[in-house]
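One protein chain omitted, others in place.
To keep things simple, chains are lettered A and B as they appear, and every chain counts its residues starting from 1.
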Amino acid sequence: MRLAWRTAELRMLLPLLVLVPLGFVLTHVAEAGKLDPGPLGLALGYVAIMLGAHVALTLFGHRGDQLLLPLVGTIGGIGMIMLNRLPQDLAGTSVLGVDLGMAATQLVWFGISVVAMLVVAIGFRDDGVLRHYKYTWAAAGAGLLAATFVFGKEVNGARLWIDLGPVQFQPGEFIKIVLVVFIAGYLAENRALLTGASNRIGPISIPPLPYLLPMFAIFVIVMLIVVISKDLGTALLFFGIFLTMLFVATGRRSYVLIGLLLFVAGAFVAYELFGHVRLRVDVWLNPFEDPAGPAYQTVHAIYAFGRGGLFGEGLGQGLLPGVGGGFPAIQTDFIFAAAAEDLGLVGAFALLFLALLLVFRGLRIAMLAHDDFSGMLAVGLTTSLGLQTLIIVAGNAKLIPLTGVTFPFVSYGGSSLLASFLVIGLLLSISHRAARAADAAQS
Amino acid sequence: MTGDLLRILLLVLQLGFLAILYLILFGFARSLLRDLRSAEQTQRASLTGIGRLAVLESPEDQPPTGRTIALGPINSIGRNVNNTIFVEDDFASTNHAMLTFRGRSWFIEDQGSTNGTYVNGHRIERPVALSFGDELTIGRVRMRLER
Partner (left out) sequence: MIVTNVRRLGVYLLLTFAAVSAGLSYWQVVDAQALASRPDNPQVVAARRTALRGTIFDAQGKVLASTAVVGGLARRTYTDPAFSHVIGYASLRFGTTAVERAWDDILSGRADPNPLRELLNDVLARQPQPKDVTLTIDQRLQDFAAEQLGDKVGAIVALDPRTGAILAMTSTPTFDATPISGDPNSAVGAMEAITSVKNNPLVDRARQGRYPPGSTMKVFTAAAALDAGAITPQTTFPDQPKQETEGFVVDGFKITEHDLSPVRPALWPLSEALQVSSNIFFAHVGLELGAKAFLDYARRFGFCEPSRIGSGSHSIPVDPSYVTTAAKGDCTDFSDRTELASAAFGQAQVAATPVQMALIAAAIANDGVMPEPFAVRDARSHAEKPATGPSEAILERYGGSAGTRVVSSKTASEVRAAMVDAVEGKFGKLYAGQGAVKLYGAGGVVTAGKTGTAQRAAGQAPHSWFIGFAPGGSGATPQIAVAVLVEGGGSGAGLAAPIGGKVMAEWLKLEAE
C-alpha cells in the first residue's frame, strides 16, 4: 500500500468549510431575527465526515477519481443546509435514548453511508463477485422486489417501504443497484457476439432475441412495480436505466425507440386501468383546475418556484415549508422546490449543474474503465443518479407527472443516502482499478 | 431601521452564499476541463494501441505473469517462437490461435489446436468476437483483453 496525495480532492473539499456553516448561519439569522451564528455542530460534523473520507482514501493509497467525493460533498452539503432549515420535527430518530432531529438523523446516515462507500471503494478489488454471479444478484434483487410487493407498507399511496422492526428501508434504492449490476454483466457478456446481427420484419429492425428477452423481462418487472407498488418514479427510473445501458452497449437508437414506445403503450394501458396513475396524470395536465384537491402539492411547488425568482427568498425565508401548516413530503419529494424558493433560480441552477458534473464525471470513469463490464457498470450507476435527479426535479417543476423518487444526496432518508453512496463507492473502485491498470501498462 | 439592517445583512449573506457556491462550481468546471484535455492527450497517445493483453496466469512464466502485452491488429498466438505472442506452455499448440482486430471489434479464432481455445471458460468452435475484459485461455496461460 502506497500513500498517494489526493490534492485535487482536498482543494475542492475545503470550500465546504465555508459554504455549509454559512448556510447554517444564514438560516439561523433569518429565523431568529438577530445577529447570532447559532449552533454549527451539524455543519462542522458534516464537513468533518467528508474530510474524514478524504483522509481515509489518501491513507489507503486510493487512486480513484478525485472529483467524485467533492461533488457529492457539495450536493450533500446543500442538502444538509436545506434539511437543517426545515422544521426539525418532520422526521427523526432516537439513538441510545437521545432524540435526534431531522438534520441530526440525516448526519448520522451520512456517517454510515460514507463508511459504506469507503468499504466498497477500498475493499472492492475484484469485480468478479459482481460479474460472475450476476444471475445470483438478479435473483436477490427479484426476491427483494417480491418482498416489497408482499410485505411492503403503503405510504402516500405507494408501497415502497419494508418495516424491519426499528429500521425501515426502501428496497427500491438497492434493487436499483442490483439491476444495474445484472444488466451490465448481461450486456458485457453478450455485446460483441451480437452487434450487427438483427432480424428485420419489413422495414422495422427487431433486436435479436437475447436483447428482446431481458428487455421484455424488465418491462414486465417495471409494470409490476407500477401495478403492485404504485411506484411510478421507480418504474420510470428502472426502465430509463435499462434503455440507457442498452443504448450504450449497442449504439442503436432504434432499440431505445422501441423501448420508449413500449413504455408509452404500457403507460397508456396503466392510465386506462389504474386510478392512481390516472390521478397523477390528470393532476399534471390540469393542476390549476382544483388547486385545493390532489393537485395541492404540485400547485404550491410551482408557486414556490415563482416566489423564489432569480435570487431566492433567502435561506430560511421561503414560505413552502409552512404552507398549510406543514407541507407534506417537503423533506423528501419537494426538497428541490424548497431549495429553489430559498436560493432562487441561481441556486437551483447550481444544484442541477453539480448533478450534471457528477454525471459527466461518472461517464468519464466509464470511458476510462479497463473492461467492458466495468464500463457498463459505471454507465448504469451514473445514469441511475442522473436520471433520478432529473425525474424528481422535472416532477417538482411539473414538466412530467410528479413521482416520488428522492433527490440523491439531498432528500432526507437513510436508504436513499446509503444506496447513493454505495454507487459512489463502486464508481471510485472502478476508477481506481482503471488507474492501476494504466500504471501497469506504462511500467 | 434595525429590521432593514437585518434584511440588508441577510441579503448580503444570501448573495455571498450563492457567490461561494458558484466559485465552487467554477472550480469543478475548471478541473473537469483540465482532465478532459489531458484525457484527450492520453487518448491520442493510445490511439496506436488498440488493445492489450494482461497476463493473469502463466505457469512457465513465458509470457511473464503480470506483464501487459500491447497488441497490433493481427496477433498469432502459439508455442512457435515466430508467433507474435510466444507462449511457452506444454498444453499450447505450435500455432494455437489468431487474435485479430477487425473494424470495431476483436476476434479470436482457433487454429486447430489440440487442447482448444477458451473464452471466459467456454471452448470456442468458430471465430468469436471479444469484448474488453474477456478472458482467454491458451493451454494453461490465462490472459485478459484490455483497452
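In this section, contacts are C-beta pairs under 8 Å (C-beta built on N, C-alpha and C of every residue); 3 or more make two chains touch, one makes a residue touch a chain.
This one's a predicted model, so the numbers in the text were calculated from it and none came from an experiment.
*Asks:* Kindly state which of the options A:185, A:233 or A:314 is in contact with the chain not pictured.
*Replies:* That would be A:314, which touches the missing chain.
*Asks:* Pick out which of A:248, A:270, A:338 or A:381 touches the chain that's been left out of the picture.
*Replies:* For the chain that is not drawn, the touching residue is A:248.
*Asks:* Against the chain that's been left off, what residues of subunit A make contact? List them.
*Replies:* 244, 247-251, 288, 291-292, 299-300, 302-303, 305-310, 313-314, 317, 319, 322-323, 340, 344-345, 348-349, 352, 355-356, 359-360, 363, 366-367, 372, 375-376, 379, 383, 386, 390, 393-394, 397-399
The rule is short, and it goes like this: only the chains that are shown with their structure count from here on.
*Asks:* How about subunit A: which of its residues touch subunit B in the complex?
*Replies:* 8, 11-12, 15, 18-19, 22-23, 25-26, 29-30, 33-35, 67, 70-71, 74, 78, 131, 188-189, 191-193, 195, 311-312, 314-315, 317, 343-344, 346-347, 350, 353-354, 357, 360-361, 364, 367-375, 437, 440-441
*Asks:* In their shared complex, at which residues does subunit B touch subunit A?
*Replies:* 6, 9-11, 13-18, 20-25, 27-29, 31-32, 35-36, 39, 52, 54, 66, 68, 70, 104-106, 120, 128-134, 144-147
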